[in-house]
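Written below as structure tokens is the structure these notes are about.
The full complex has more chains than appear here; those shown keep their coordinates.
Residue numbering begins at 1 within each chain, and the chains themselves are lettered A and B in the order written.
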Amino acid sequence: MAQNHDATEAFRGRSVVSTADFSKDEILALLDAARAFDRYHDGPVWTPQPPELQGRVLGTLFFEASTRTRLSFESAMLRLGGSVLGFADARISSLSKGESLVDTIKVVEGYCDAIVLRHPREGAARLAAETAHIPVINGGDGSNQHPTQTFLDLYTIREAAGRLDGLKVGFMGDLRYGRTVHSLTEALMHFDVDLKFIGPENLSLPQELREHLAAHGRSGVEVEHLQDAGDLDVLYMTRIQAERFPDPMDYERVRHAYRVDRAALEPFGEKLKILHPLPRVNEVAHDVDDLPGALYFRQSRNGVIVRMALLHLILGGALPGRGDA
Amino acid sequence: MAQNHDATEAFRGRSVVSTADFSKDEILALLDAARAFDRYHDGPVWTPQPPELQGRVLGTLFFEASTRTRLSFESAMLRLGGSVLGFADARISSLSKGESLVDTIKVVEGYCDAIVLRHPREGAARLAAETAHIPVINGGDGSNQHPTQTFLDLYTIREAAGRLDGLKVGFMGDLRYGRTVHSLTEALMHFDVDLKFIGPENLSLPQELREHLAAHGRSGVEVEHLQDAGDLDVLYMTRIQAERFPDPMDYERVRHAYRVDRAALEPFGEKLKILHPLPRVNEVAHDVDDLPGALYFRQSRNGVIVRMALLHLILGGALPGRGDA
């Protein structure tokens, strides 16, 4: 209970710009809180009664379209009894016409109790958080950070594997530009995990992240092919985007090499958990969907649960009683 | 009361893809339930207190813009105390970027309790309903089905005429491509009605629907001009679209021939009910609006009532006490 109290204190009124701003204990407290919203494992998410955020308003400012992230936050806020306003796309907003982001934030904070900001410019969320008198949640700022994606990834792994320590986690696909790969890798450094990175040479880990790993006394194993990755508990897939390859032939070759199907995953056994931030195009074959470890749609649903917990903690509700999960 | 109980059982958790999926009894049960939300004949619709769908979320996925259908569903859900999320137009959604409809549905079902889907592709709603673990309501799939439009058409006729059996119903305009004409014609086969079809030769009934009528022992009378239609209780107008005519001159001629004004409707007397799915362009003259039988705006308002009843039945609320209407 003391821990819950601490969590509430640690999150109340706080902005969420980067996973690096949160300690291991704070992250675990958030994941614990999320569990309380996840009462029914195969049913709907839990809706608190009476709705604790009734009358509170979340502003969703999407200067870049991201329908999944937007709808997931909206669902979380609505399920808590709150309301949502904002825009889905800078093209349909007249807010930004020649106006600085700082001015926009100073105006919008008069309309709502918290802001979710998606912006193409790296650092936009930090600037907004420093400007606003209300909490700002980063819903993705360029290639930089998308902390709630990392929180829901951690939540999904922990709920499915029962723990975070002691896991062998492989990342496969675009290791160079995949924002989710970098963010989750950084967050996993809080835990005792073995990291494997599986990707084509021209999309290998950025040197910066390698050094970051080394500085934390970790050394991720980098291999080119899944069969060389050794044993894995978790396989985190990402999409390889055509535009990374000047030569379309190279893309075609790589696209097929970094695609998994049921046969390719068989050696890892039933324990393997497969995650993907979605949307997938063809990098995970449809015959994988029925495997018990195919968690990507559950992972997407968990996004609502983790965001419910986050909004609940930030906007200051009392922590609900622990779930029995 | 037993019937109400049956209706609730028949609809709870069910998808609504095609009117053909519903029996005559089920359709009548829906129309009865709608009456309970239509307390005030010339005032606002009835809002249940306390709001029965509080905390429930409707996802409105409009891969094709249809502002009327979208706002009507949203109004219905909000009046029941529920909430709405989604997108109004595929152009502003990033959901579909290379992602299959099946994947999109598996993601979105994590955000909400029911989905309204509008999609340009015929069969999209059926596929979505087979995929989702939550109810999917077809808000129009290409030229195929738009079942709630048919339900509200039936509701409007029945409330205004006091019955469905024994009516003479004429359809006028685009009989070939008019989705509402086909759908309502099919649904009216449950009832003892006389059908008349009034339209230009090149936009006459599709052979398929003619055979369907014949298979049910009906033979709709087809005429080219309204004055040859004989007596009518109901005239269902539809818009003729310019793009159906390669020669603009043909369109101009037809457009004027299939336009009604107060003078043209006089022979049918005061009993004539005039319906139109809207928007109208010029096929119903403005001098018709003040006729007591001009029901098209009421028909639009009834859309909210029928959708309230449908959401209420599908999402499992107890049936409200019957209205006194």
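Convention: contacts are C-beta pairs under 8 Å (C-beta built on N, C-alpha and C of every residue); 3 or more make two chains touch, one makes a residue touch a chain.
Keep in mind the model is a prediction, meaning the values are calculated, not measured.
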Assembly size in copies, with 2 chains present: 3
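The working rule: only the chains that are shown with their structure count from here on.
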Gap in Å, rounded to a whole number, between the CA centres of subunit B and subunit A: 41
Touching residues on subunit B, where the partner in the complex is subunit A: 54-55, 57, 59, 83, 85-87, 92-95, 97-99, 103-104, 106-108, 110-113
Interface residues, subunit A side, partner subunit B - complex: 44, 47, 49, 51, 65-68, 71-72, 74-75, 78-79, 81, 83-84, 88-89, 91-92, 278-281, 297, 300-301, 303-304
